[in-house]
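Here the complex is missing one protein chain, while the rest keep their positions.
Chain nomenclature is as follows: A and B, assigned in order of appearance, with residue numbering initiated at 1 for each chain independently.
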Amino acid sequence: MAHRVLIVDDSALARRFVRRVLELSGFEVEHYLEAGNGMEAIKVILSGRVDLVLTDINMPEMDGEDFIFWLNQHEWLRRLPVIVVSSDSCQIRIRRLTEIGVRGYVAKPFTPEVLRSEIDRVIGRAA
Amino acid sequence: MNHTDTSSLIASCAESALATMFFTAIVGPSQEIPAEHPSAGPGGCIRARVRFVMEPGGFLELAAEPQTLRGIASAFAAEETDAVSADQVEQTACELANVICGSVLRSAPEKSRFKLLPPVLVPEDSGALPSADVHSARLATEYGWVQISFAWNA
Partner (left out) sequence: MLATYALGSCIAVSAYDPETRIGGLLHFMLPASAEDAAKAAANPFMFADTGLKTLFARIAEAGGRQDRSHICLAGGAQLMDHKGVFNIGKRNHTAARTLLWRTGLMVQAEAVGGTVSRTVGLEIASGRFWVREGALAEREIYRASKTGRVNGTPCPDC
């Protein structure tokens, strides 16, 4: 299955880095979508199919944690795989997010290979 | 945590961030330096600051010359140096400060519940760092020096 992937981070450069890792990792990606904060991410989610979310936490306007809570409030979105990619790795926060369904967590700094492995673990290799 | 431990921790976290995610090598030993306004060449200096909320909170600030950050940005973005925009140079300062701050807080023995706020650029002439207890380290990267300052709120 070719995925539609949403990358959420207030840094355009960080989004570009994540996108490049995906491109080089060999995952089947049909379309890349981007958002600079939680509010923009919600607009993207409501406007079309998304199969995987990679999101930062500390962003202006609406942070990643609030965005993930919003996803969890909607039954039809609870199965959407979410991987947090963030410099913020407070253990209490990680535990809370995992309890509401976040499937992966990659702490910055990370090598491209670490992110690839985590995405592989969460969604598996596409055929 | 004593002064030397903090400066060593900052240097170690910064070196790890630069090497793993920003593809930038350290070419000389890091220096623990007095807490002072970063000195820069004629091209000036870019400063990015990350505040964090914790008991107590504090901040981390990164300073470097623009051409140093341009080199780091080119490696991070896998672009030629002259293709990197001024905006990307500033974003690199912010993202690098953000990543190092998270790494330091994760490693510090006093860690507990914390939250990072989005990084901001600080005007170069904004003066001394707003804390009396600042720990700083200066790293020699392959593109030039990078100075990291870290402080807990009083």
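Following the convention adopted for this analysis, a contact is a pair of C-beta atoms (placed from the backbone, for glycine too) under 8 Å apart; a residue touches a chain by one contact, two chains touch by 3 or more.
Model, not experiment: these values are computed from the prediction.
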* **Positions on chain A contacted by the hidden chain, ascending** => 23-27, 111-113, 116, 125, 127
* Asked: Of the residues in chain B, which ones touch the absent chain?
  -> 19, 23-29, 75, 78, 142
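The definition used in the following text is that only the chains that are shown with their structure count from here on.
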* Structure fact -> Distance between the CA centroids of chain A and chain B (whole Å) is 25
* Asked: What part of chain B is in contact with chain A in the complex they form?
  -> 16-17, 20-22, 73, 76-78, 88, 91-92, 94-95, 98-99, 101-103, 105-106, 111, 113-118
* Structure fact -> Contacts from chain A onto chain B in the complex sit at residues 10-14, 16-17, 20, 57-60, 86-90, 92-93, 107-111
